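Yeah, one chain of the complex is gone here, protein chain that is, but the others are all in their spots.
To keep things simple, chains are lettered A, B and C as they appear, and every chain counts its residues starting from 1.
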Amino acid sequence: MRAMRPEWLWLPLFAVPLVLHNEVALTVLVFTFILGILAVSFNLIFGYTGQLSMFHAAAFGISAYATHLSMAHLGVSFWIGMVIAVVLVVAISVVVGTICFRFRLKEFYFAIVTLAFSEMARLVILNWGSFTNGSLGINLTAKPMLWLPGGLVPVQGTRMWYYLALVALILTVFVCARVVHSWMGRSFAAIRLNDELADTLGINVFRYKLISFLVGNAGAAFAGALYAFYLSYVEPGYLSIEQSLAIVAMALLGGREPVAGPILGALVLTALPHVINFSAEVRILVYGLILILTILVLPRGIMGLVTKRRHVL
Amino acid sequence: MLQLVVGQLLNGIIIGTLYGIVALGVTLTFGITGIVNFALGAFMAIGAYVGWYLTDGLGITYPLAVPLAVAVTALIGLLADQSLFRFTRNNLINGLIVSIGLISVVQSVILMIWTTTPKNMHYVLPGVLNLDWFIVPKMKGVVFLVLLAVILSTYAALTRTWAGRAAYAFAQAPEAAMLMGVRTRLLQTGVVVYSTALAGLGGALYASLYSLEVSMGSSYILKGVEAAILAGIGSVMGSLVGGIVLGVTEAIGSLFLPQAYRDAYGLVFLVLILLLRPAGLFGGGR
Amino acid sequence: MPKDHARLIAGPAARALALAAAIAVGGAGSALAQDTVKVGMIEAQTGALNTYGWMSSQGARMAVDEINKAGGFEVGGKKYKIQLINPDTQGNPQQALIELKKMLEQEQVKFVFGPFLTNVYKGVEPYATGFNGKFLLMGGATAIHFDLGKPNHDYLMRTWNWDAGDAGFGSLMVQNLKSRGAKKVAMLMQNDAFGHVARDIYAPLFKDAGIAFEEEWFEPGTTDFSSVLAKIAANKPDYLFPGYTDAVLYDIVRQATEVGLTRFWLVRGSLGPGLKNKEALDDYVIYIPKYFEEAEKSEPKVQKFVAAYKAFYKTDFPYDQAPLCSSSCYDHVYMLTEAMKKAGTVDDVAKVKEALMSFTYPGLWNIRYDKTGEEVFNFDVVDVKKGGKIEVTHIAPK
Partner (left out) sequence: MFFEVDGLTKRFGGLTAVSGISFAIARGEIVGIFGPNGSGKTTLLNLIAGVYPPTAGRLIWKDRPLAARRPHEVAALGIVKTFQNPQLFEELTVAEHVMIAAHLKLKRERGFGRVATLLEPARHDAALREHVERVLTLCRLIEVRDEAAANLSYGNEKMLGVAMALMCEPELLLLDEPATGLGQDEIGNLDGVLRDLRAHGTTLCVIDHKVGFLGGLADRAIAMHHGSKIAEGPPAAVLDDAAVVEAYLGRRHA
């Protein structure tokens, strides 16, 4: 295996748009990649540190709005706007995370309190009409600009977005993999294993829980900005509970590890309704069964079929 | 103004009992099986739809339809426990996801049978009781009394009967309880089914007050969970009080603050309680 | 651990490719069959706000079924059948976008009905605009109103009566309300896209009419309104202006009467809530595009439709908001085929649009399009009095 550097395995994905001239399939993949960023970053908190955060959709949505608003009101470019959004989300996460972890909220309590915070965020965005246009949402006409051979060009069209999203996803997986496969990832693992033990082993549980929460939400913010500007529309639905649950489902379905596992979940949940034309009732049924069977039959997700044993480090 | 406040105080208490009955189910299930059954909202919907169908569809008299609806719900609860929850005991996340999956399954079945158009049961007991300082719809009053009675008798049963004490003991110290001869399997199944029955009752009564649509349970399970945590998971009377606190917070909140934020008032309160008193209002150490 | 790392990337890559291929084939497989006209319908069949979309599909399915059973319709000496493509957007912009792309790029659909939901419309609008001139999007979403006539939006038509403007019924309704001596109106609207549009339309209309106006909002999914209604009742408004789907109206009207609010004025929703509470209320004034209960007696066409509906869906005919969408969409399908006959083409979008805007279709409703592409039809103001006595005023907009 030494012969081949693993990163090379991404290469086929770069070839897809060249061989596959299918708008719909590419669109599904673009959404998959962006939601993949969301799921992978969520999994850092959930799969590796063992904290069931319900704040992920909020980070995703807040960033989508913040990116647009900073572009609209500060006149900055998409990329700067995104950085501002990420910073904002991280700042909010510091507050939320500090409250949750200082008070040692665990498991379900953590889930509920983070859920509460994301609901509050949703309600604020929904009702702060003058700023967010409330429930009508906002159409985003601006496009991210990129320096490419040929100067500064706007990212538009499915193919350009495909490559942007793919690179963003690889970046995210790379960063998460680096964190997970390092001493920091081992600290996360220790906390997931048993935070009292981690504590007696000299690991500052509060600090590392917070770090994973911040890094994860920063990933969500990254995804949120891309998603909103690919769809060219942002609405309060981004922060809905359904969205949070969908993210959890992606992580579980894909597999909590290895790092890229959740991408499979994102792929299946994004593509399924479009691949098979179920009637609405059947589709809901299938979705429910997927969740149930994943837990009862595929506890390690789709990846569990491929990887032999659980690799936590 | 004072009259308005007093009126909403009472109104909040009444609405709170509906949260309370769900909270009770949440708290019992969590205490005994270590999972949070989010599908209780779906079971509430089952109770509501079956109750509605029995009365308006089959013309069974409502007072008879309610227990029947509860029975049907409990039966489905038993089915769910044996086929699903049995495998997720004491695994919080798995239990959570499975119950969420179950919600979709239930919703899809309801859609297949009764479509998405909202259902409205004929008025069982129309009209209001007008004490000039407080107006309460008669049916709402009845629902309140029934739910109150059920919650109180559940409390009595848990504290006075052997099975109840066994359940309590188990919630405190499973191993010890097992040594005392508590039959874990049976107890856990019993509690899961009972909590679904409670949800079913809540639903069947709900049907007489509000119109039904498939996702009706989702807001109530959230409120139920909030109430349960508010009170401190594991406390029976607490779940009632928790529900009432939540109901009152919302009712009074909607008076002085925009109704649009109603759902947030309870949440803010919940977070504060959790931070100031992690074990909840009534819980011991967590 | 490079081995593991390798695997974790190989997995997704392989599967992504496989699936992409799957979809690609699926797309290619369904090439245009001869003498079928594909009609798309992009509506929410499930989700919190699915009523309109779901019922619309019901009407469209009926019409398509009837037309095909009758052997199709004839354009330029050739018989065409209709293939209805009717996925579920779940009210989710992402899924709607993908489904619309499927219709336009794989199925080569040229005529799409829907969406009713504003967020869905806004989600697909940027993409749809890129297809301007290549297809028609005939939707009921309030937001469509604001885009009609904009450059590159020739593909848009709005298939619902519009409150505002000269041809709109909003001002007529407000006049009607003023004539009832209303001085103070309290609005209780769902906190979503339409709710806000309604506020923006009616607040000024009330102002012009010299009617005082207060607003309250509630979250979708709310069922108990007693607190906010008590608050509203304390201000003693002459009329309550609640919104806006039957899913909430039944609860609002019932609970309003319980706190002593007995006069209602609605621009969306149905008679159902009013009739159900007829004993408790004094006045329930509602805009209804078509008062079925009455029309059924007088108009054979409506009789036929109701019968057909019962037969097709094997259910009773629910006399409320929903059938209105279904009947209008039933008409829309027929009207589209008529337009194609007039235009003598089933794929020249511009010609068909021109034809659509050139005539009044005498279906269940008398539908025509105004110059902007906005639908106009006669409507009724129905007034339910205490005890269920009903007064109907027929209004035909200019």
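Going forward, a contact is a pair of C-beta atoms (placed from the backbone, for glycine too) under 8 Å apart; a residue touches a chain by one contact, two chains touch by 3 or more.
Just so it is clear, the model here is predicted, and its values are computed rather than measured.
Trainee: For the chain that does not appear here, which of the shown chains does it touch in the whole complex?
Mentor: If we consider the entire complex, the absent chain touches A.
Trainee: In the full complex, which of A:M145, A:A189 or A:L272 touches the chain missing from this view?
Mentor: Per the contact definition at the top, the residue touching the missing chain is A:A189.
Trainee: In the whole complex, not just what's shown, which of A:K106, A:K143, A:R159 or A:H181 touches the removed chain?
Mentor: A:H181
Trainee: Given that one chain is not shown, which residue among A:A15, A:L148 or A:L201 touches it?
Mentor: Candidates A:A15, A:L148 or A:L201; residue touching the omitted chain: A:L201.
Trainee: For chain A, which residues touch the unseen chain?
Mentor: The list for chain A reads 178-179, 181-184, 186-187, 189-190, 193-194, 196-205, 309-310, 312-313.
Methods note: only the chains that are shown with their structure count from here on.
Trainee: By count of C-beta pairs in contact, what is the leading chain pair?
Mentor: Pair with the most C-beta pairs in contact: A-C.
Trainee: Need the CA-centroid distance for the pair chain A / chain B, whole Å please.
Mentor: Computed from C-alpha means, the inter-chain centre distance equals 33 Å.
Trainee: Can you give the whole-Å distance between the Cα centres of chain B and chain C?
Mentor: Measuring from centre to centre gives 35 Å for this pair.
Trainee: Would you give the residues of chain A that are in contact with at least 2 other chains, written as numbers and ranges?
Mentor: 126-127, 280-281, 283-284
Trainee: Can you list the chain C residues in contact with two or more other chains?
Mentor: 45-46, 191, 217
Trainee: Quick check: in the complex, which residue numbers of chain B touch chain A?
Mentor: Those residues of chain B that touch chain A are 30, 36, 84, 87-88, 92-94, 96-98, 100-105, 107-109, 111-112, 222, 225-226, 229, 258, 260-261, 263-264, 267-268, 270-271, 274-275, 278.
Trainee: What part of chain A is in contact with chain C in the complex they form?
Mentor: Residue positions touching the partner: 1-2, 4-7, 9-10, 12-13, 16, 20, 22-29, 31-32, 36, 126-127, 129, 134-137, 139, 141, 173, 177, 181, 231-233, 235, 237, 258-261, 263-264, 267, 270-271, 273-275, 277, 279-281, 283-284, 302-303, 306-307, 311, 313.
Trainee: Report the residues of chain C in contact with chain B in the complex, numbered from low to high.
Mentor: Per the stated touch rule, the residues are 45-46, 48, 50-51, 54, 191, 216-219, 221-224, 226-228, 230-231, 234, 246-248, 250-251, 254-255, 258-260, 272, 276, 279-280, 315, 318, 322.
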